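Removed: one protein chain of the complex. Kept in place: all other protein chains.
When the chains are written out, they are named A and B in that same order, and each has its own residue count from 1.
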Amino acid sequence: MMDTKIQAFFADKQDLLSEILERYPDYGQRSAVMPLLRAVQDAERHVSELRIKEIADILGISATAVKGVMSFYSTYHEQPVGKYHIQICSTLSCSLAGSDEMYDYLANELDLVNGETDKDGQFSLQKVECLGSCTTAPVLQINDDYYENVGKKRCKHLVDSMRENKLEKPWRERKGDHEGAEKAKPLQKTALKGVS
Amino acid sequence: MDNITSRHDPRFEVTMYKYMGVENSHKLDFYEQHGGYQTAKKALTTMQSVDIVNEVKASGLRGRGGAGFPMGVKWSFMPPVDGRQRFIVCNADESEPGSTKDRFVLEDDPHQLIEGMIIAGYAIQATLGVIYIRGEYHLGYTRLYDAINEARAKGYLGKNVLASNFDFDLILHRGAGAYICGEESALMNSFEGYRANPRLKPPFPAQAGVYGFPTSVNNVTSIASGVHIIAKGADWFKSMGTQDSSGFHHVQISGPAVRRGVYEVPMGITYREIIFDLAGGVTEPVKAFIPGGSSCPMFPFTDEYLDLTMEYGVVAKAGSMMGTGGIILIPEDKCIVDALANVVHFYAHESCGKCTPCREGVSTWLPKMYAKLLAGLGESGDLELLEDVSHNIRGRSFCPLADACIMPVQASIKHFRHEYEYIIEHGKSMYAKKSRWQE
Partner (left out) sequence: MKVKVNGIELELAPGTSAIDAVFAAGSDVPYFCSHEYMSPVGSCRMCLAKIGAPRKDRATGNWVLDEETGEPQIFWFPNPMATCTTAIMEGMVIETEAEEAVKAQRGMVEMTLINHPLDCPICDKGGACELQDRAYEYGEGISRFEFDKRHQEKHHQLSELITLDRERCIHCKRCIRFFEEVPGDEVLDFIERGGHTYIATVEEGLESNFTGNITDLCPVGALLDRTSRFKGRNWEYEHTITSSLDDASGSAIVLDSRTGRLERIKAELNTQVNKLWIDDSTRFGYEYVNSSERIKTPLIRKGDNLEAASWQEVSEFIADKLAKLAQKEAAIVLRADSTLEEGYAAKNLAKILETGQIDHYPRQLASVIPNNSASLNDLASSDAIFVIGDVSQNVPIVDLRIKDALKGVAPPEMFEHGVPIADLRLKERMIRKKEILTVAAPYNVDLMRHAGQAHIYEANSEEAIFKALTKIANGEDSSVAAMSNEQAEALVKRLNEANNAIIIYDGFSLASPAAAIAARNFANAVGAKEIILGQMANSYGLEAIQVLPSHERYGYAEIMQGSAKALIISELNPANNSQYAQNLKELELLVVHSIFENETTALADVVLPAKSGYEKQGTIVNLEGRLLEVNAAPIDAGQAQDFEFLAASIIAALGKEGKEDLASLAHKAIRKQFGVDSKKLDPEGDLKPLKPRANNKAKLHIQSTNIGNALIVPTMLRLEYIDKNPHLLAERGAAKLTMNSIDADANGLKNAEIVSLDVAGIKRSFSVQIKDSVPAGLWLIPALPEQAIGLLELDRASLKKELEPA
């Protein structure tokens, strides 16, 4: 194969490899398959067949088994994603807060369709299922970070800052008990009957 | 004295969520300054493991992951100690649409969970704990990763925890995007490095769990509740809620509410109080609410349902489930067929493909039926077909995922049949699509 000249991923990362393997008991080394896939993807934005084989060899299991596991999950990628991998939560709460429109906006703005990476490898766009940020919908996950309560202005701002390679860390803006006991106190006392 | 069943009750105090949103709440220093690890110390040095199981049993705490199985009873299913490795597993794969209560514990108060794990591990005499956190929770993962290292460095984890005779350590394992991992046996498969298909039961985890060893799998806020139950006693916990459902729970309100967010509430509270008093009411007319995450059948937004008290039995009797406490409000002019298409899409995407009704029914047929209806191509008989196929799926699948999809479908037809009939008859939704994307 042509690829054999590429150095093994973990060849120069023995510390990382042993740190991952040591997390699990001797009889459970196979558990390391997910963190190993993750480590490769974090560095290479996807996991190639060659890396699948490398992980299989490390764990003494078949490459088929590794591929079976990898393909089961939605966050491992066989093809490289962009430097900014933009994931739009599309499930009910986000959808009710406008995530469909947000997707349309981003798709249009970045000229990408769901699952596509641009030719420069800068952006990729993916509709994802519930990210667990329903109370701060709509939410974007850009690479690892959650951007919550993304309105139109914020969305545009995020696109601009990514284009300028100046994406800032996420803000935090949460209601409910996050605001502290005082602020989270009941706002009103409802009548027992009658909803208007 | 009456039990606390309202946040208006002046006796109610936020406990688990007390430090959410406070700066540096995720750090060990902060946690220690606020009494952190004192409960674990009390448990490990002054209590027998059986005392802890009994205290949790007495508290009546029911699993907060959705199924509502009493945690103390689950713990008591563990076989007698026989020298084999035992595991306590924390299910932090929070993925049920509408749910976000665990995430903030993981991000903002990871030590509380670690302390809960130490106590739970000691209770079932498991020297290894696993926290399975969903892959997307990156901040939660990094904070928990750091917190575990902090705790280990301070002797809260490792050999002779807190100078007791008990050894305990944690394995933090990260998922990679699969809702099914919230099902405990699928979670164990995933953790072990296999495809996350649910396992056959029996054997149950207590008999053969992680790596075949006795295991108990519990939700994040269940485990963390254990800290407070041990700290303040079962009676304190039972002073909240009702006979059927004791203690506090976390409701998470999304959809058109004034103050969407997570609220710690005493069980027995009414949905009206949650939606109107805590969340401040609705921003637009609402026709239905989902009481506990998307798999729970929706209730019409009427007095009858708003006045239901948040109790496992009450909600079940009314035809739905307590679930995770993730309340989703559905606006009056949101087409119910469209809303359900979204829900169905979620379960279709998350079906593991193991069993026929879920793979072919939920993951293949239902989304196509919904797409047909939404495209305005519905024909007479389609609704009956949808109902019949739903009937053929429900209760026939290997694990509850298919039912989690079918139950909301059936509830939507039950309460909003006219919207389905309308879309079939008119070739378009009763309500036009409307953008709710805020500026």
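Going forward, a contact is a pair of C-beta atoms (placed from the backbone, for glycine too) under 8 Å apart; a residue touches a chain by one contact, two chains touch by 3 or more.
Just so it is clear, the structure is predicted and the values come from calculations on it, not from any experiment.
Visitor: For the chain not shown, which residue from B:Arg86, B:Lys238, B:Lys334 or B:His349 touches it across the whole complex?
Guide: From the options B:Arg86, B:Lys238, B:Lys334 or B:His349, the contact with the absent chain belongs to B:His349.
Visitor: Identify the residue among A:Thr64, A:Asn114, A:Ser161 or A:Gln188 that touches the chain left out of the display.
Guide: A:Thr64
Visitor: Using the touch rule from the top, list residues of subunit A that touch the missing partner.
Guide: Interface residues of subunit A facing the absent chain: 49, 52-53, 61-68, 71-72.
Visitor: For subunit B, which residues reach the chain that was dropped from this view?
Guide: These residues of subunit B touch the chain that is not shown: 178, 194-195, 199-200, 212, 348-361, 363-365, 368, 372, 385, 388-389, 391-398.
In the analysis below, only the chains that are shown with their structure count from here on.
Visitor: Which bits of subunit B are touching subunit A when the two form their complex?
Guide: For subunit B paired with subunit A, touching residues are 7-8, 13-14, 17-18, 20-22, 85, 94-100, 102-104, 128, 134-139, 171-179, 190-196, 210-211, 252-256, 258-264, 272-273, 276-278, 280-281, 294, 301-303, 306-307, 326, 328-331, 334, 339, 342-343, 345-346, 349-350, 352, 435-439.
Visitor: For subunit A, which residues count as touching subunit B in their complex?
Guide: Checking each residue of subunit A against subunit B gives 23-25, 27-28, 30-35, 37-38, 59, 61, 68-69, 72-76, 90-93, 95-99, 101-102, 128-138, 141, 144-146, 151-153, 172, 174-181, 184-190, 192-195.
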